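The complex appears here minus one protein chain, its other protein chains still in place.
Let's turn to chain A:
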Amino acid sequence: MKRRDFIKQIGGASALTVTGGLMLPSFTSKEKRHITILHTNDTHSHIEPFKANHKRHANKGGVAKRATLIEQVRRENPNTLLLDAGDIFQGTPYFNFFGGALEFKLMSMLKYDVATIGNHDFDNSIDGFYKQLPHAKFDFVSANYDFKNTVLDTHVKPYKIIVKDGIKIGIFGLGVQLDGLVNKKLYKETVYLDPIEVTQDITNELKNEKKCELIICLSHLGYYYKNTPEVISDLNLAKATKNIDLIIGGHTHTFLPKPTIVKNIEDKNMLVNQVGAYGINVGRIDFYFDEKGNKSSTGTTIIV
């Protein structure tokens, strides 16, 4: 199993120091900034926790419990963003009977900031998704689905920029190839664009034009396909591109024991994470920024 090997490679050292990365104690606290990213993926209409007699996930998950956790983290650090990597819909009768209205309402109560679109979010067709949008008080981003000739035109942007604690954060979305996975009747005139090409353009724009200091990709491409390694996946995307700090993945329901550190095309370390499915886990990534500090120690310490 290639995936496990990959995790093992970094598994030994839990703290990885990049380019020297000697941490100096800072002299003033004002220049320190702290952004917390919380994330979910493939929650699949799992509103309630798993039943107590469930074989693998007994009592795990549940949106009302997730709300408590998120509130705690927000109290600890108000500069928190809450993100989702798609497949919000489908998986329990809540979706079959209410069409996703409750999923979006609850996510709005949890104050999700941004989400991307998964293949199952088309399960009631693109019109069914559109119909539920009024319940979503958060934004959807997708950079490689061209919705120009669909009802979602102008409703889904390629990216969103959020400024938190003075840090400019660019968040863009990527979706999985729909042909062969979703009935064309459901996704209609949605055009799938090459994720790598799109990412090169978007990250260039976010980094160099918009001057984002943190770039996050919400991806529903899938973590990695060991039987078809040539298929685009989060690990492949991470290695083939630059300027992304974090890929939050979905689709493959991969329960990573810890986020994966990947070297991008410029040999810089970045993170790929995915937290399984069904709202069993929430990922938490804390980014610490410092304006002071020794100019020579420009490294970033990544602790996973």
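By definition in this document, a residue touches a chain if its C-beta (ideal position, glycine included) is under 8 Å from a C-beta of that chain, and two chains touch if they have at least 3 such contacts; residues count from 1.
One rule holds for everything that comes next: contacts and distances are computed from a predicted model.
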Chain left out of the displayed complex - its UniProt protein name, from "SWIM zinc finger family protein", "NADH-quinone oxidoreductase subunit N", "ABC transporter ATP-binding protein" or "UDP-sugar hydrolase": "UDP-sugar hydrolase"
Candidates A:Ala136, A:Ile171 or A:Ile280 - the one touching the absent chain: A:Ile280
Chain not shown: contacting residue from A:Ala64, A:Val191 or A:Ile265: A:Ala64
Absent-chain interface as seen on chain A, which is shown: 23, 31, 33, 47-49, 59-69, 71, 90, 93-94, 96-98, 102, 105-106, 109-110, 123, 166-168, 183, 185, 211, 213-214, 245, 256-259, 271, 273, 275, 279-291, 293, 298-304
